[in-house]
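The chains shown are only part of the set, and none of them has been moved.
Think of it as A, B and C in the order they're written, each chain with its own count starting at 1.
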Amino acid sequence: MIEVSIFGAAGLTGRELLTWLRHHPSARPVFLTSDQHAGRSVAQVFPELSEYNNLHFSRHEDTPPTGSLVFLATPNQTSMDLAPALLERGHKVIDLSGAFRIPEQPLFERFYGIEHTCFSLVSEAVYGMPELFREQIRNAQFISNPGCYPTGSIIPLHFLKEAGGRIRQVIVDAKSGVSGAGGRTEDAGFAFQNVYENFRAYKVLKHQHTPEIQIYGADGPRFQSPDEAKNTPILVFTPHLLPIYRGILSTIFVEWEESPSSDPATSLKGRSTSEPFVRYLESPEAVELKKTQHTNFVDFSARSMGHITMIVSAIDNLVKGAAGQAIQNMNLMEGLPETEGLLARTEVMAH
Amino acid sequence: MIEVSIFGAAGLTGRELLTWLRHHPSARPVFLTSDQHAGRSVAQVFPELSEYNNLHFSRHEDTPPTGSLVFLATPNQTSMDLAPALLERGHKVIDLSGAFRIPEQPLFERFYGIEHTCFSLVSEAVYGMPELFREQIRNAQFISNPGCYPTGSIIPLHFLKEAGGRIRQVIVDAKSGVSGAGGRTEDAGFAFQNVYENFRAYKVLKHQHTPEIQIYGADGPRFQSPDEAKNTPILVFTPHLLPIYRGILSTIFVEWEESPSSDPATSLKGRSTSEPFVRYLESPEAVELKKTQHTNFVDFSARSMGHITMIVSAIDNLVKGAAGQAIQNMNLMEGLPETEGLLARTEVMAH
Amino acid sequence: MIEVSIFGAAGLTGRELLTWLRHHPSARPVFLTSDQHAGRSVAQVFPELSEYNNLHFSRHEDTPPTGSLVFLATPNQTSMDLAPALLERGHKVIDLSGAFRIPEQPLFERFYGIEHTCFSLVSEAVYGMPELFREQIRNAQFISNPGCYPTGSIIPLHFLKEAGGRIRQVIVDAKSGVSGAGGRTEDAGFAFQNVYENFRAYKVLKHQHTPEIQIYGADGPRFQSPDEAKNTPILVFTPHLLPIYRGILSTIFVEWEESPSSDPATSLKGRSTSEPFVRYLESPEAVELKKTQHTNFVDFSARSMGHITMIVSAIDNLVKGAAGQAIQNMNLMEGLPETEGLLARTEVMAH
């Protein structure tokens, strides 16, 4: 039984980790932190998880059990503060923040608006997207778990590149429920009366997930500014806030410089069959949030017209976009079946 | 053209007054206050009302134009602070707060949790429910506009008493959208993720609207505590928070001590026909919020079984439960047709 | 490993059974029926359950594997059609319809509006509420699983009776999300535009769950009509439709003929501690749907004033109100820990 420590376990992502780990046959949480709720039990904070009746929240400064695998479900700054010592103490660490995703320090600092205090660790982190880096993840000690918006975009874009051709430009128009948009409950922008029966774009052309999609999805060389990116596919990313709780649907417009040699839809479909959590659906209209909510699947489908290929993709931002993908990474790091705890026991695929 | 001043015009109720006054043929707002938005124009604060492009918010301490009718869409304490001087200066005043609704000072102070600083004015205020006090309103200088929950309950309960019989007990189980539940946008309890896909009771047996319903609906003598109310019909009131924006539906269980002489449904229906804003519907199942939203109507219907008569009533808490009823009172006070500005012009009934 | 057959597995309740059984360590579905989807795989019908990639829907007329435990997640008539032969073939049967809940045939036929075609079986069915009939369930071959509305009301009402006293009248004002209100997707009353930003009562004083609550909650003798019920506690029940998907909150007003000897709240709290799926919360305001959604818990709390005790209770209608309670019954019938598959593995309580 793998012992798991979760820092920031009382946040949205931490709670989702706890929810999924309830059913994981080979892992169980043994240490949780929350500065806000230190001393209280899980049941006091999350009544719907009252079965964790023996677990209490510690403080971030407390020390997790030796040998436990650590999930950092913490803000960017907290992850930078905690990761170095945890790695030093020999823990396997899966960081769910954005702190270690961007391999260019100035790019990180521009988009995240904070200074990076341990940038040398970025090169030690494996980007935790099994569909791209499965083998590296198996052998990693340190995983940087992908962002929720990037996950839904990068997977289909990466698979699309196998169709050949040359991409000129990618526009990602993404729509997220409130749990993916990062609002706090005290933020008036996330008050019921400001979200319900409403819809709006936010952080237009400025969202911190933009370079992550550019690097892993549009496959551009590392760039510092849009102007420097002249010879690489342009990536335009805009998020919107949906009046729902969970799920991200991304509408992706790929413009080809040079048409792919094979049909993009056929290519995407073929590549998806070998992945346990990727489903290619029969049409873009068939892709919807309902089908992915509370699952670790990413669904997508494509349709082309002229020099444009349009992809619609859907994920549950808290699962494949955060906690589920983190557990998938844990399974790989620990030599477990990749789907364990994420699919019905009776149907677990050994990958 | 009646000139109207609105204190607290940037609140939910104030905005609703502005919305309705846009279409009132005989009244127009000339002076608005908002301490938070002083100096800004209506269009800056409420883009959907940008047609009020010449009106700016003043401060509460500023003086409204002589002769203007004043709406106080302010918190209880602010209404107590402002009303005495405004009445002194000769303004007609319609107060939409709860400050002047309860004719017993200890009862007010217990339920509202604040000290009353000008209680002598309460006896000068006419309770502004035209269905009960139409003639008194016509001649009033000072109106205490009813609360939103009480409006939906008192009107059918009051009409029911005309059926005869003697009521033993009234249970009001009321459900309100967020605009009627008084939450502020910074209140975590009103965050999207805490209201959406959720439902809960609040202020159980303690809500400040309880004595108002008891006094005007259950028609009990003035009482200070539940124990003193032994010989009057007991009133039990519980509000709930609906994951919607506007509307209050009240399910009212009337238990008879002595059966009414005439059928309650027939009696309610008959009494309703003479009222411009009361509609008796064919069945309790036909009553729904949709039919009253953005209107000044109160809808209800009753069904009896044994010694119980059950009434379902619906209003728009911002209209008949606040701004609309206030305009109805203004019309009466100013000798205008009662429905002016509240119904289609071509169909206005002269009452 | 217990083999499970589910008739009507493509309905809301059937899908919920499949969802929960994914994680049950000792049971797995082997046979599913759906006349509408016969021949299709689970993954085709429920993409979010695509891990059941080897299971296909059979027809109701097909025969389930010998020895499998059968869940009937079927309409009332279908359950009456199927149950006799299944019991005859030796299956343990848990029926989730209302067909076998009411022990008086005329009462059943009046409230359900259909003729009972195998009424003799009703006396063989154990009412599947472990909090009332745990021992009988352990030894039962045939379980009639309780209705969703009754579950949230009967459990606290039954516990309350242990406080002593004599109940004069019980009013249950219940509010359910659409999944508990039985609407079909083609029913205009359940169209988005008729549910969203709306609220209404339905089947006022006529809902088929009324006698079930009367019999097991208000503990009245069997009665045929309200008039015959004169000497028993009166039960008034009214359901409402919430603009949400899952959850039922019931506001229960208990009027005492004779006051209980012990404090109702204390009594309810004490009785709840020995139950794995019952939680007594510190106040009625603390009870909310969020805390019970996707769990098998029933939460409640009480407050008294004068001769009234008010209880607010919450459940997830699809879980404790249907599939979860059915699995809890299966666990008892099969000698498994009562909470297995319904709580985190690491915390399973052996009851």
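Details
Here is the rule we go by: a contact is a pair of C-beta atoms (placed from the backbone, for glycine too) under 8 Å apart; a residue touches a chain by one contact, two chains touch by 3 or more.
Computed from a prediction, not measured in an experiment: that's the story for all the values here.
Of the identical chains in this model, 3 are shown in place, and the full complex in the file is built from 4 copies.
Everything that follows uses one rule, which is that only the chains that are shown with their structure count from here on.
The most centrally placed chain, judged by C-alpha centroids, is C.
Mostly identical positions are employed by subunit B and subunit C in their mutual contact, as over half of the interface residue numbers are shared between these two copies.
The distance from the centre of subunit A to the centre of subunit C, with each centre set as the mean of the Cα atoms, comes to 37 Å.
Distance between chain centres (mean CA atoms), subunit A to subunit B: 48 Å. Each chain gets a centre from the mean of its Cα atoms; for subunit B and subunit C, those two points are 39 Å apart.
Contacts with at least two other chains are made by residues 194, 196-197, 243-245 of subunit B. For subunit B in complex with subunit A, the residues that touch the partner chain are 178-179, 183, 185-188, 190-197, 243-245.
Listed in rising order, the residues of subunit C touching subunit B in the complex are 169, 171, 173, 175, 177, 194, 196-205, 226-227, 234, 236, 238, 240, 242-247, 249, 251, 253, 255, 283-285, 287-290, 293, 303, 305-306, 308, 310, 312. Residue ranges of subunit C in contact with subunit A, taken from their complex: 21-23, 25, 28, 47-54, 197, 279, 281, 290-295, 297, 299, 339, 343-347.
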